[in-house]
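A single protein chain has been omitted; all remaining protein chains appear in their positions.
Chain naming follows the written order as A and B, and within any one chain the residues start at number 1.
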Amino acid sequence: MGTTPDPSRSMLSEGAKPPSMEKHEFSVIGRPLPKIDAWAKVTGETKYADDLFLPRMAYGKILRSPHPHALIRRIDTTRARALPGVYAVITGWDLPRVKFGILPVSQDEEALCTEKVRMVGDAVAAVAAADEETAARACELIDVEYEPLASLMSIEESLGHPEVRIHEYGDGPNVHKNVSLQFGDVEAAFARADLVREDVFFFEGNTHLPMEQHAAVAAWGPDGKLTLWSSTQTPHYVHRLLAKILDVPAAHIRVIATAVGGAFGGKLDPFAHEIAACKLSQLTGRPVKIACTREEVFYIHRGRHPVLMWIKTGFTQDGGITGCHLKTWLDGGAYGSYGVASVFYTGVINPVTYKIPVYKFEGARIFTNKPPCGPKRGHGTPQPRFALECQIDKAAEQLGLDPAEMRKRILHEPFTKTANHLTVTTIGLGECIDKVVEASGWRRKWKGWCRPPALPAQPVLGEASEGAVTSAPSDKKRGIGIACSAYLTGAGTAIYWNSMPHSGVLLRADRGGGIAVLCGATDIGQGSDSILAYLPAEILGIDPKDIRVHAADTDLTPVDLGSYSSRVTLMCGTAAIQAAERLKGAIAEATGRKLGVAPQRLAFRDRKVGVPDDWDKAIPFAQAVELAESMHGVLAFAGSYAPPKRAGKYKGGGVGPSPCYSYSACVVDLTVDEESGEVELHDVWIAHDIGRALNPLLVEGQVEGSVYMGIGEALMEAQIFRKGLHKNPSMLEYKSPTTLETPEIHTILVETDDPEGPFGAKEAGQGPLLPVIPAIANAVYDAVGVRIDEIPIVPEKILKGLELRRQGKPPRVGPERIPLFTFKEPIVVESAFGQPAEAMAARPFADAPSSGDSR
Amino acid sequence: MMRLPAFTYLAPPTVAEAARAVVEHGGEAMLVAGGTDLYPNMKRRQFEPKVLIGLGAIRELRGVSGRAREGLRIGPTTTLTAVARHPEIARHYGALATAAGLVSSPQLRNMGTIGGNVCVDTRCNYYNQAYEWRKAIGFCMKKDGDICLVAPSSSRCWAVSSSDTAPVLWSLGARVRLVGATGERTMPVEALYRDDGIEYLAKRPDEVLADILLPPADGWTSAYLKLRRRGSFDFPVLGVAVALRIEGAVVRDAKIVLGAVASLPRSAPAAASALVGERLTPEVITRVADLAAGPAKPLDNTDYAHFYRKKMTRVFVARALRRLGGLDGEGRAEEEVA
Partner (left out) sequence: MKTRLSLTVNGETHEVLVPVHKTLLEVLREDLGLTGTKHGCELGECGTCTVLVEGEPVLSCLALPVEMEGRAITTVEGMAEGSTLHPLQQAFAELGAAQCGYCTPGILLTAQRLLEDNPVPTRTEIKEALAGNLCRCTGYTKILDAVELAALRMGRQPAAGR
């Protein structure tokens, strides 16, 4: 061996060392190739869901609730049905009376509400008509009688009014989920510390804002079979849930994910428009399209939870952490969605970054009458990451430590476990910190902890108080900040408990030497289709062009759970490698017989198969495929992937485990205008431990996109409400950064060749968002000496902080108090901190290690 | 997809015919030039005209003529891009080129006209919402309802004047010519505006904005600063237009007009007269900025907190004066200073 790490290996033997990082000769891996769908995307050929126009297609529209909380007394669709051009009108009473939800533990949604609405925008009825305008007019003719109920629009209101109940289930009045986990004795840890800090932070909610509005087309044929084309990240879960919701055998349903025009976690649940389109198609005998408006997309939401956080951490003189206690309150909105996972994610990933020997986490998700929150890029982890990284910065100041240096000192040890029993493999964070410190000129730019001089009592305009006008206006202050993070590469458990693969790939070789790859994975722009071409191409020694990828079609492709939790490259990639190795073995066997050599001696490259030191006799790949088909029959091979079973042996241990974790470090350089409080970003340096960059171009793109989204969240994006309604449900008033607000982003990739990843790869699509937000907050502090402990960091807050400074008060803007709330008795588990990643059973479905040797 | 309601479209070839067409269709007709303000509003059902009278085919309404020495005439259907890039405007009426170039996005400026921006509908974040949203919160008096949601005890509408070019034109002393079915009139641009979020224009529905007339540039310099969250797309939530005539470092004449802090552009005459006879020293600038902020009365119905917009009025006026006085340290802001 000694070449690439065996991608099918997941065994970590006792005391395993990280694999060596020799340079390998790859033909595809590591090259900045165009994505396989790039050509269709630059010519406008790519078909998104709303680009589908089927013969006789009807247009659907959803009637939504105007009340944040109300009982439905009566729905009368008579007038709507009578409108010419209307084909069908449905309410929830026309659907099987079954509640659903993406998580088995939160079955609390109806496609169309029957008895109660819980937010403005809840779906109540749906219409199919000859065109969109008629459908919209028909919606206006549906008479709904509501009995408004008191609405609860914040965590405080929901906890303060237990007599008003949004749902009847949960861990208490309006408490969806209450969790508490303790790993070791935190109080003892704080007693040991030289410095104990308690801080409170708030992270406002925000939304994904994909450029493509959600849309779906359903066609229910006369044979009783249903096809749904939808802009979804998870055709498999939609498939499963449609069967339940529509009460139709799953075998008669086909879900095809069309090209997805951005998702970021916002297209991961089954939605009313999808379900209504199916039912309307069944009733009308026509294909039905429902394309959501931008405003509806704000109601669909499932975005970033607003989270209030209290964090207490003990530090030693040299920056070490003795223990950490985190409490989080999540404003969940009106439904469960992924919320149970979200609440765990606000707690469980923090220990993966630094040495935190003892850890306690308490979290609660509260129902409110707002669109449901869910999994947005980073799912539950950017909020506590903001809290932890800002607190570390504050501690570094008190301890007189360079915050970059301090973080380097406390990095978690590779190939050991965290306090909360997560097994960590490779960690490239030290190198990431070095790289961003170096590239940003941190040592030159960071001012140290000497604070800017006290401000004069009155704000100055111009330089009036100082007499002469200088050339550079001193109201602009430069600052630099650093933060780090970690994120999972795929959730270790599926949304529904099962022992089947998380990802499957079918490979079929055709006689011309082409390969068809079939996989349920869904390309949402991140490039998973391309990964499915690159990896088999690498293994089979052919060009990615020789491969056609057919993805995300529940009729044709093996299940992949979906594009979430940064799982796709690792899971479908590993499955693709297994399938390709199996095909390769079959081809090698036939070719070896033809050439009279042992199959193990054969190399596959340049579309040929042969013995490396007798390459003249190598035969074309297409011919080798024919030999193999002659020997074995049809060449179709499957690969499967399921993560190693590493869930901690305690209730709740299923959220957090991942085959491996990515790491990022970020430095932000910015200017704060002390007169206006405006922040201008100059440069962002981000180093990301990607394990291995299968295609550096795609990885950079994911990192840059993550940085961008982090910037928007840090400085301007906010999903906020007024009088029960979304305040700004438009592209104009929900502020998404343009080219002019986006700084230069300098991406540095660090490779650690993780034994769990395909060719050593880890995730890139979410983790790099995390450090950006606290790095900005820390840089603002460096610039003007003001702590903004509340996201987004808007000019008003900075001016308020500066005003506090002027008044000689603590220059901090952020939440002042936490709710009176009793968390559950904690589940107390011994800390697993520092335990070696023990030898464990082979990953399910993995081939014996020898199978990869021929590479 | 948000769609337009149905209407009939007319494209008269002359201003007179356009005015006549409005009269002919009574209250059912509206004039439209670039459509970038009206069409989104129609899609949200803020306007539901049965007849649209397009001004695009009227040649006399398009283009810039004259020289800065004698004054310029800008045709109202000249696009914002064309105004922003016009060399004579950029050189002699800098703030106008700046303001036109800061409206929304490049694409929108290629369609939107200066006349449209002068007449742009007032805005309010209770009003610029889709029909269903407005219905859910309870319609406001600007459309379909009878109360103001920003100031519920008020009998008037507080929607905000959101034009970038209007305060600048006012500060530059521009005049407008209106042509109606029964005659025409020319008046100072400020006379076009009324302090009411609904009836914000003193223009009769049949009157077509036919000319925007700039006086001779004549030693004036001007600046426009705009507050908004992003460098593109966003409407002003504060606009500061300053025009000064400076002789030998002494301000001889001054105008300061604020945008987006009331239902009409607000001039700050006390601040302006405090400048006359003064040199632009930091002390003078601070005093004038304090005075200028007085007339700004923003309410909580746009982006950014209203107290912040008020606070920024002072900062932005000072900045504009510093810039015109060459005191801003960043020196050359040539696009903005003529």
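Going forward, a contact is a pair of C-beta atoms (placed from the backbone, for glycine too) under 8 Å apart; a residue touches a chain by one contact, two chains touch by 3 or more.
All figures in this text were calculated on a predicted structure; none of them were measured in a lab.
Shown as candidates are A:Ala257, A:Val707, A:Ile748 or A:Ala846; the residue that touches the absent chain is A:Val707.
In the complete assembly, the contact with the undisplayed chain comes from A:Thr46, out of A:Ser27, A:Thr46 or A:Thr114. The chain that is not drawn here is touched, among residues A:Ser337, A:Ser736 or A:Ser831, by A:Ser736. Counting the whole complex, the residues of chain B in touch with the unshown chain are 1-9, 11, 35-36, 39-40, 43-44, 54, 56, 81, 104-108, 110-111, 231-233. Although one chain is not drawn, its touching partners on chain A can still be listed: residues 32, 34-35, 37-48, 50-51, 53, 208-213, 259-264, 293-294, 524-527, 697-698, 700-701, 704-709, 730-732, 736, 738-740, 742, 744-745, 747.
Just so it is clear, only the chains that are shown with their structure count from here on.
Here the CA centre of chain A is 43 Å from the CA centre of chain B. Interface residues of chain A facing chain B in the complex, by the touch rule stated above, are 50, 64, 66-67, 120, 132-133, 136, 291, 293-295, 460-464, 469-473, 675-677, 716, 723-733, 735, 737-741, 795-796, 799.
Those residues of chain B whose C-beta lies close enough to touch chain A in the complex are 1-3, 125, 128-130, 132-133, 135-137, 149, 227, 229-235, 282-283, 285-286, 289, 303-305, 307-308, 311-312, 314-315, 318-319, 322, 327-331.
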